[in-house]
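I have placed the structure first, in the form of structure tokens, so that the comments after it can refer back to it.
Removed from the display is one protein chain of the complex; every other protein chain stays in position.
Letters A, B and C mark the chains as written, and numbering starts fresh at 1 in each.
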Amino acid sequence: MNQTVKAAIIGSTGYGGVELIRLLASHPQVEVTSVISSSTAGAPIAEGYPHLTEIRTDILDDVDPALIRSKADVVFLATPPGIATKLIPSLLAEGLKVIDISGDHRLKSRSEYETWYKKEPAEQQYLDQAVYGLSEVYGESVRGIDFVSNPGCFPTSALLGLIPAVKAGFIDLSTIIIDAKSGVSGAGRGASLGTHYSELNENFKAYKINKHQHIPEIEQVLSDVAGQKVLTTFTTHLVPMTRGIMSTIYATVQGGHGTEDFISLYRNYYEGRKFVRVRGNGIWPSTKEVSGSNYCDIGFSVDERTGRVTIISVIDNLVKGAAGQAIQNLNLMMGWDETLGLNFVPMYP
Amino acid sequence: MNQTVKAAIIGSTGYGGVELIRLLASHPQVEVTSVISSSTAGAPIAEGYPHLTEIRTDILDDVDPALIRSKADVVFLATPPGIATKLIPSLLAEGLKVIDISGDHRLKSRSEYETWYKKEPAEQQYLDQAVYGLSEVYGESVRGIDFVSNPGCFPTSALLGLIPAVKAGFIDLSTIIIDAKSGVSGAGRGASLGTHYSELNENFKAYKINKHQHIPEIEQVLSDVAGQKVLTTFTTHLVPMTRGIMSTIYATVQGGHGTEDFISLYRNYYEGRKFVRVRGNGIWPSTKEVSGSNYCDIGFSVDERTGRVTIISVIDNLVKGAAGQAIQNLNLMMGWDETLGLNFVPMYP
Amino acid sequence: MNQTVKAAIIGSTGYGGVELIRLLASHPQVEVTSVISSSTAGAPIAEGYPHLTEIRTDILDDVDPALIRSKADVVFLATPPGIATKLIPSLLAEGLKVIDISGDHRLKSRSEYETWYKKEPAEQQYLDQAVYGLSEVYGESVRGIDFVSNPGCFPTSALLGLIPAVKAGFIDLSTIIIDAKSGVSGAGRGASLGTHYSELNENFKAYKINKHQHIPEIEQVLSDVAGQKVLTTFTTHLVPMTRGIMSTIYATVQGGHGTEDFISLYRNYYEGRKFVRVRGNGIWPSTKEVSGSNYCDIGFSVDERTGRVTIISVIDNLVKGAAGQAIQNLNLMMGWDETLGLNFVPMYP
Partner (left out) sequence: MNQTVKAAIIGSTGYGGVELIRLLASHPQVEVTSVISSSTAGAPIAEGYPHLTEIRTDILDDVDPALIRSKADVVFLATPPGIATKLIPSLLAEGLKVIDISGDHRLKSRSEYETWYKKEPAEQQYLDQAVYGLSEVYGESVRGIDFVSNPGCFPTSALLGLIPAVKAGFIDLSTIIIDAKSGVSGAGRGASLGTHYSELNENFKAYKINKHQHIPEIEQVLSDVAGQKVLTTFTTHLVPMTRGIMSTIYATVQGGHGTEDFISLYRNYYEGRKFVRVRGNGIWPSTKEVSGSNYCDIGFSVDERTGRVTIISVIDNLVKGAAGQAIQNLNLMMGWDETLGLNFVPMYP
């Protein structure tokens, strides 16, 4: 009954890994038994993250599949691009359940991965095996399986905001534009001029326009859902804040639907899925309203003048966009309630 | 030769007014002789704005057209909606040159003003008389005249980013989407929950979706430039920073033009206009790169996959989006070099 | 055994009240049964705080002691100065347990309250009855009682950083200087120029120098602990961030003690008290390292050149400085483990 799972985290010293530690600390049926970092193995994790002082007193392990197996039942990979590709075959071979938070197993096409990630792709069999864990859409496929590829932060926000409309034929698929904005934690903990405080504070900037590796991920899922190839324009911006993603999505409405129709459509689609909250007419969510929580909040405005809908979708990039959804996937893999251990009230203000 | 103009500022205690004071302090041919505020007349301006201590020792005047005329040749109005409408007839009657930074004289249609501003519009003759001072586009019409309506902050950013492409037929006019982001100073100095630090910090939010009063202003100008009615989708967001606007603009490209074509087109269009800087291929401006200055910086990316162009246009909302462009208009009205007194290097970082 | 307590919150629409809601949502033995606000009674709480959408669907109650008693066993007051004074007698008369987070019952002297708060003080009997709930110091006195006065945010940080040294005679009591810095949420949700985003962002300011109402609170406790009258210099500053307090404390060392002596002293004093973490030599805590959690982290540096110790003490002002410590006090009042429901890992980054 009160089955407890032992979990290991590879990439524990990145922001995704350390957020897994925060969230799992209050999960009633998971115990983190190994925190792993190849770069700082042998050091106490609290040395690099003093907020964990007296909370996690353990030493960082090196990456060793057999050692991991001896300590854990499930392993999360919160690693930079190209690492999970190399580790996962042996982790699966050890009989571990695997949740890959990196982008290595999201694109089903090896050539697409090479084109957008400029890295050697995973073997096709692993790409085929990994189920794309966008919980509210593909959750049923995740139940009971061993290997999940966790969605990207931007795709989570954009796809949850788009899929019901795409499925229902409410929007013209050739007109989708996603203007996305992210807090800086999405860029990871690596120090660079691009993450330097004085460069980003009091600054708003666009980056990787038409080149972001989340473009093919979004299009792959939309195409799957629509049953036809869908192209989108997707732009990313950096906001001078730490956490949060907003996708402002534009599309031409089909069928004369108004704001209330969209609200009803989405409320129906997400019925029973606690982590998507569809806002009422004239109300749009802001990123702080989901901060620290696993919610994705969505609002709509159909403009009769232009015939377009504007959809606002917000998440916390480190929770629903990474560690939180990964735990949601673990819950589904284990056959538990998907909300188990994830009932965080957003931290406001 | 070294003609000096005496200037009065109505609304000196708003952010637009106080920015005029900052910028005009180094203008070689303008002297601010009266700072005016109906709400705090009689108090030293430095009391409410201690950064002006020992710089401006004057007392705030009340609004009195005859008194203004006795002190000044030109008057700037940086007032809330509905005030300039009432004041300007008597100011013009006194023979003052008038630059209206408020939105009261931008829309040429009284009914449009009523629809979007929910206020009593100005008399038609004043709407007709006011020249829309988007300097790089309508500067020639401003030379020598007495009454300028200064463009809004969002429209300045969006229009400078769009007009050359609209004029040249590079984009499909039915596809224009403007996703705009602004620092909080654009909301003025009035205290409200909507400008409260703890509510906005670490937060990114959309507001007034499909309802912003800058929508008809943008469409009026684009329609004028295009020679046909143009509708746009325009969304505004608040960024947790004080200054800066970015407009991320989307449109479907016509005629097979690529990024370099856009760059050439814009560089030609803005040749000789110092305050527009067109960036090279693969480079997009950020708001901090124009902070404190009168520049509008623009970058492009044409995506062959989708056939759309993404245009990034940034300004400092209080300078090129308000006080700076107002001074640029004064320079043009006086027949001076439009850059006079405006050669501020952006403050970076 | 698994006794559950029903709690009401007066002042639910302030930041302290809404933080109680967040924290109590995961408390295993407390259920919030009434959220109360005199100013917005009758409205859904999620209307003013959309982050609570679908989490708290209840309507705000008005303040009515008998109604509260019918719904709750314990009541938290997170009210502006002068309100708790009036409400608490009837709440106690109803047999409710009371935790006053406002400052109304912290000072034992009515005249001191009048001097510093400029309000009518509570009756002396209530000032005498209220136990000052600085948990790690007076926790034993809180066990089983009915009426706790919860410490102020600055005093919590300063006192936890000072008391062991004061008690042990490690510092000269006439030399204590506390330089305190707070995030803006400490100023509450009321809109004013003093909490306006554009005025505080990119700004660091001092306020209420030598006039802050937390001065007599700090001195009252230090005097109690020292057994003699202690005066301190205490300065408050606003930091452009939402949450967090740091007290940087200076005093002249007595007895030749070094940094390690202070560390040992504090580790001994706080042994078994989970929420105080004493850092090692050469390590000073920062506010983000306790954000969202109930920790108070403390670090030391003794300077042999000057003979002074510098003590750094940080808390989250809304948690250990308000709602978190209030829950800790409830735990103590109920005879539970003081950490119950408070094991939040700090949210980092």
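To be clear about the criterion, a residue touches a chain if its C-beta (ideal position, glycine included) is under 8 Å from a C-beta of that chain, and two chains touch if they have at least 3 such contacts.
Keep in mind the model is a prediction, meaning the values are calculated, not measured.
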| item | value |
| --- | --- |
| Visible chains in contact with the missing one | A, B, C |
| Among C:Arg106, C:His214 or C:Lys288, the residue in touch with the chain that has been omitted | C:Lys288 |
| Sole residue of A:His196, A:Lys211 or A:Lys229 that reaches the chain not shown, by the stated touch rule | A:His196 |
| Sites on subunit C contacted by the missing partner chain, in the whole complex | 177, 179, 181, 183, 198-199, 201-207, 209-210, 231-233, 235, 237, 239-244, 246, 248, 250, 284, 286-288, 291, 299, 301, 303, 305-306, 308, 310, 312, 314, 349 |
| Positions on subunit B contacted by the hidden chain, ascending | 15, 18, 21-22, 25-26, 49-55, 185, 189, 201-202, 242-243, 274, 277, 279, 283, 285-286, 288-293, 297, 343-349 |
| Hidden partner interface residues of subunit A, rising order | 15, 183-185, 187, 189, 191-193, 195-202, 240-242 |
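Note that in this section only the chains that are shown with their structure count from here on.
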| item | value |
| --- | --- |
| Sequence positions of subunit C contacting 2 or more other chains | 15, 185, 201-202, 242 |
